[in-house]
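What follows is an incomplete set of chains from the complex, kept in their original frame.
Per-chain residue numbering starts at 1, and chain names A, B and C are given in the order in which the chains are listed.
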Amino acid sequence: MTTLSAPPPRMRLARFRDLTLVPVIVILLVVGAFLDPTFLTAGNLTNVLQQQAAISLLVLAEAMILIAGKFDLSLESTVGTAPAIAVMLVIPASAGGFGIGLPGALVIPLALLIGAAIGAFNGFLIIRFQLSAFIVTLAMLIIMHGFLQGPTEGKTLFQLPDSILYLGSTVWLGLPAAIWIAGALFAAGIFGLAYLRLGRALYAIGGNADAARAAGIRVDRVLYGVFILGGTLAALAGILETGRLGAIGNNQGVGWIFMVFAAAVIGGVSMDGGKGTILGALTGVLVIGLVQNILTLIGVSGFWQPVIYGAIILVALMISRIAGGKAQD
Amino acid sequence: SGATSGGGGGGKIGIDHPRADSDFWNSYIKYVPQMAGELKVNLMPATNSQNDVAKLVNNVQALVGQGAKAIVMAPQDTGAVANLLQQLENKKIPVVTVDTRPDKGKVYMVVRADNRAYGTKACEFLGGKLGGKGKVVQLQGALSSINGRDRSEAFLECMKTRFPGITVFSEPTEWEGSKAASMLQTRLEQNPDIKGIYMHAGGVHLAPTLQTLKQKGLLVPPSDPKHIFVVSNDGIPQEYESIRKGDIDATVSQPADLYAKYALFYAKAALEGKTFKPGPTDHDSTIIQLPNGLEDQLPAPLVTKENVDDKSLWGNQVK
Amino acid sequence: MKNHVEARNVVKRFGPTVALNGAGIAIAEGETHALVGRNGAGKSTLVSILTGLQPADEGEVLFSGEPAPALADRDAWRQRVACVYQKSTIIPALTVAENLFLNRQAAKGATINWRALRARARELLETYEVDVDAQALAGDLTVEQRQLVEIARALSFGARFIILDEPTARLDGPAIERLFARMRSLREQGVTMMYISHHLDEVYEICQSVTVFRDARHIVTRPVAGFPHDELVAAMTGEATASYESRARTPGDTVVLSGEGLSLGGRYSDVDISVKSGEVVGLAGSASSGKVGLAETLVGLRKADSGTVTVNGSRVRPGDVPAAMGAGLGFVPEDRHHEGFVPLLSVGENATFPIARKLGRYGFVSPARRRAKAGQLIRDLDIKTEGPDQPVGDLSGGNAQKVVFARALVDDPTVLVVINPTAGVDVKAKQALLGAVENAVERGAGAVVVSDELDDLRICDRVLVMFHGRVVKDLPRGWTDHELVAVMEGIED
């Protein structure tokens, strides 16, 4: 009575839906190579990857949060605030710290902890009080940026303990460590969301939270976990960025979140929850990174750059829509 | 790198512009190719980091990848470029920064006017006009910008020490005209006896301030006792226009033309292997020693009704 | 007699699925015409084509011999046909009154007079004896009340042709009777109707002719009178099918599920219930009896105000579904769209969520083992699907229900609670599902069947009847239909 015999073609196609942006990436590589000889050099491509490493962790975090049907705008503030507060707990008051003087080795765990705490607080407001995730995390974005500006009084922190600089600036096996870290975390994310019970639970919750609850998934607990993980990843992104830049400016992370959403969505993650993959999100990050790099290399006038940039996002979105076959939300 | 080397004295100069949304920087951006022509430097297409230090790092890395032998940049965040400067030093690429002075990392030359001096000049002017008493408002830029902070701190410090009778209200406008207008309007409602305004950026603050004063009926000539003394900062043509009309009283002219000229001048000099020493220069400025390099402090004149028609002011040269 | 509505050689594909394959229907002026067929036969797809919601890939639709209007011309469609869709078209955030008069609250361009609209709504609800507040938000209604609102809306258009796609799947006996009375009077006024149901007795009661679809094709159209029941079933299933015989058994001694002193404000109060291993307990009662609320408490979807629930000897934390499931419970919720499945996820994944931890170690889920398990469930319950990887959202209503069932059964539960288990399920599937309940019980599980369907209740060893939130009767096997209905209606004490 049923059609179980051969795996029908649609199913096979579905597997490749994650990869709808691969042709776009290929086109960008070809166009880039054509436009500028530097583009296809190992050095330049390594630069692109390193430049995207920190923001890609935010995309990873946001993709998971979106798949679980939620929203987190405040990640971008955590990128600056978590490492900044951690550093201020460590460095002397004369260098802009709080004068508490915790040991310098603690600065990375502290930053991650602060990120996790911000995530947990977001989760608390959104899950416990059932507030709108968009507005809660928008308010938290503003507040957390205030927690960077307030204690530093708008100044850049540049006397940093070496420990926090290490990850973002060192090189392992010929590649910047940040690339290895982001790569490993993406691999874990791709695997976890495809093959772990917890990962699949995110899809169930994002797709229909009531049904997930009725299927025995501890929805609230999983959501807390996702927000906390999101905050922690954002803090790690902040650590990598701090190492790359060598200081924590007052605008670290500011303005990233839109790019993060753009990357996730053109990579096939739905804003409505329950749809998309981490691999897709990764292709989204790469597209955005390559576009930025090419625009820089060919030196498009700064005034018109946004137009080209936005237009490319639109085109990528259309390709992802046409190849994906389904309406986006 | 596979880049072809152009003519001129020893290699290409890469330049990154900091932002494209203020009149001052846009004038600077316009002067750059013109000055490059005059100085005969081999300038690469400029990049623009849109006020984002992460983008600045990406852009400079790309420029170096494309074969830049010297870099001109204007980091709006002076701390977060430390690593970048270190990288460039390792690659023996000299750096000229414009407008801001990096906190850490080696620079060949900093080309800037003294932003603290702007604040002090504005304070001296307003303090004198108000006779050392009354209330003034300063419309700040973004608090995270070093220049904004310098102007603000110097202004407040000078007011406190030299004109203790003057009350200062500081309004953080984030370089937004809309915020500036609202905050000024509210403050004037609360303190109708405000007599002076210092605007950190004429480009964004000028029109909203004039419009607000006009609505309140306070846009009157200096002879009128209701007149509010306004000092601006930038030196764009519209400010001069307003000074001539008597709508505002003074502005500090940031030398956009000189920024562009001397940035390229020093970048070229660096490629040619020239060195400089602290002391006065041939162009009315002084070079001072910094822990991490040198700084050429260009003159930034206060423009009032008396000298507003001076042809040498860059704001009078733009058409 | 001329045909009021006709569809000819309709083909409709969804990706690789052919939902209609050259099927057609012809409905004579003024008759009530039944459309029957197994789940996924293409009935609802035909409805969406006959109401202009979707274009057919091939074929044509005629109203009184005239070609159907253009798809964009919604007003023309609405003059020709009104419909109760299988999927809810109620807008939860709006009031009942507004839902009833959606897009006809006032004349075009005129301002809406809300007071008058509410009055009209109240009148309409009264006419159809729907007991809900016109001002209530539709989202606050029960599934059943929502269905009644949809029916009242469809009937109120004054259209000459009305389609009802499984309107009774969510109604209890008296509500069905009221609906039929209404349909009869409409028929007397000359209104043509198309009626879809999996209850063949309803077809015999209310319809004059019947069309059977099977596997996306038209099989037969005949007058109902003189169409033997088993022949009709055979036309639907393509084979001779005997009616379901419930099995006899003796319950064991261990109590696997019990609720003591359970009360929930406004729903039910002071209920005791206990189910033994190897026993099927029915829970019946007409509208608002509180049976669903009670069942939802037993499975942990709701927290009782007082009282305790014990599963397999262990006290379960109130309102904690995972805890109840961990203790060995499986259940089928009332509203499959709401709590039953995640539409975007595959059949395999939906069916195996409760046993995900058993499909691999260290939190890992093996897709191969999942697919194998799902394949087995698909065969056991005869789910019509492209395979374990098809999203449940693409299945027909009855097949989606089977997936929900599969989820309840997948962990070999020792306690099974099923709420309206056969709602919207075809005859053969119904047998499969009831058989599955009985199989589980034969393996030693205890089961609670919450339903108003006499067929469902027949497999029960005893039936608890609820009335206004209290258990009023404990009927052992062997009740007559009349007796049970009387208790349910509160006619007999």
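One rule holds in what follows: a contact is a pair of C-beta atoms (placed from the backbone, for glycine too) under 8 Å apart; a residue touches a chain by one contact, two chains touch by 3 or more.
Keep in mind that what you see is a predicted model, and the values were worked out from it rather than measured.
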Whole-file subunit formula (labels as shown): A x2, B x1, C x1
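We adopt the following convention: only the chains that are shown with their structure count from here on.
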Chain whose Cα centroid lies at the greatest distance from that of chain C: B
Centre-most chain [mean C-alpha coordinates]: A
Chain A and chain B: spacing of chain centres that average the CA atoms, whole Å: 35
Between chain B and chain C, centroid-to-centroid distance (C-alpha), Å: 72
Geometric centre distance via CA averages, chain C-chain A, whole Å: 43
Chain A residues counted as touching two or more neighbouring chains: none
Footprint of chain C on chain A - complex, ascending: 1-4, 7-11, 14, 195-198, 200, 203-204, 207-208, 210-218, 274-275
Interfacial residue positions of chain A with respect to chain B in the complex: 36-38, 41, 43-44, 47, 51, 149, 153-158, 165, 169, 241, 243-252, 254-255, 292-293, 296-299, 301-303, 305
Residues on chain C engaged by chain A in the complex (per definition of touch): 15-16, 301, 321-322, 325-326, 331, 333, 338-345, 349-350, 353-354, 356-357, 360, 363-367, 375, 378, 382-387, 389-390, 407
